[in-house]
Every structure is written in C-alpha cells, then in structure tokens.
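Entry: chain A
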Amino acid sequence: MAYDVNGTTVEHDEEGYITNLSDWTKELAEVIAKEENVDMTDEHWEVVNFLREYYDEYQIAPAIRVLVKAMKKKFGPEKGNNKYLYELFPYGPAKQACKIAGLPKPTGCV
Partner candidate 1 sequence: MAMLHIVNKSPYEKGALESCLNHALEGDTVILIEDGVYACVKGGRAANALASVKGIRFAALSADLKARGIGEDKMTEGVDVVDYGGFVDLVTSCDKTESWL
Partner candidate 2 sequence: MSEGIKKFLYVNRKAPHGTIYALEALEVVLIGAAFEQDVSLAFLDDGVFQLVKGWDTKELGSKNFAPTYMALGDYDVSKIYVEKESLEERGLSEDDLMELTYEDEDDDWAEKSSIHIVSREEMARLMAANDVILSF
C-alpha cells in the first residue's frame, strides 16, 4: 500500500498512515488530503503544521482533547474548539489531520 507523489511511492499502513515519518513532504500531504476529500486551505495547513510542531516537541501525536487545548492556547478560543476543527477535518481532526501531517495515529485516540 502506497501513495503516489509525482511518480514517487510512499508506503502507508492499512489505515493510510505513512510508515516512515521522514517520507513526509508538503506534496505528499496534498495527496493524502485529496484521498481524504479534504481541500487544503491555509486554515488546514495551520492545524497540520501545528500537529507537526507538537510531534517534534513531544514525540507523540496529541489526542483530540489535548489538541483542542493546545490550539486554544496558541490561536485563541475561535480556533481552539471542537466545532472549528471538525469543520476542517470532518472525519476527526486528530485522526485525519495527523494522517495528512504524516504522523502516527494519535496516542490516546481510542
């Protein structure tokens, strides 16, 4: 199972999470987003970049509750809430955005 990014293949698991985290590129993110039926806007990128920064710092993808709290702290309550995040990523902001961000499935996502 693999994504095709301009002729390069990137392996992913049965749920669509990439196998090797260092394979991630912005182009790959667009490819995964397309498969997820997500049209990447600046707002989507803001969340994806935020998740990548969080992973870089803590080595885990945050659970949704933790993501909401951290977004609220950084961007304020208008972005740090469930509704805003679910509008951007209807199939679960933590799961879907993490997949696009090239991270593993969130720890604490049950």
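Quick note on the criterion: contacts are C-beta pairs under 8 Å (C-beta built on N, C-alpha and C of every residue); 3 or more make two chains touch, one makes a residue touch a chain; residues count from 1.
Criterion applied: all candidates are chains of the complex that A comes from, given by their letters.
Just so you know, these numbers come straight off a predicted model, no measurement behind them.
J.: Thinking of the complex as a whole, which of 1 or 2 is in touch with chain A?
T.: Looking at every copy, the candidate touching chain A is 2.
J.: Applying the document's contact rule, which stretches of chain A touch candidate 2 when the two form their complex?
T.: Listed in rising order, the residues are 57-60, 62-63, 65-66, 69-70, 107-110.
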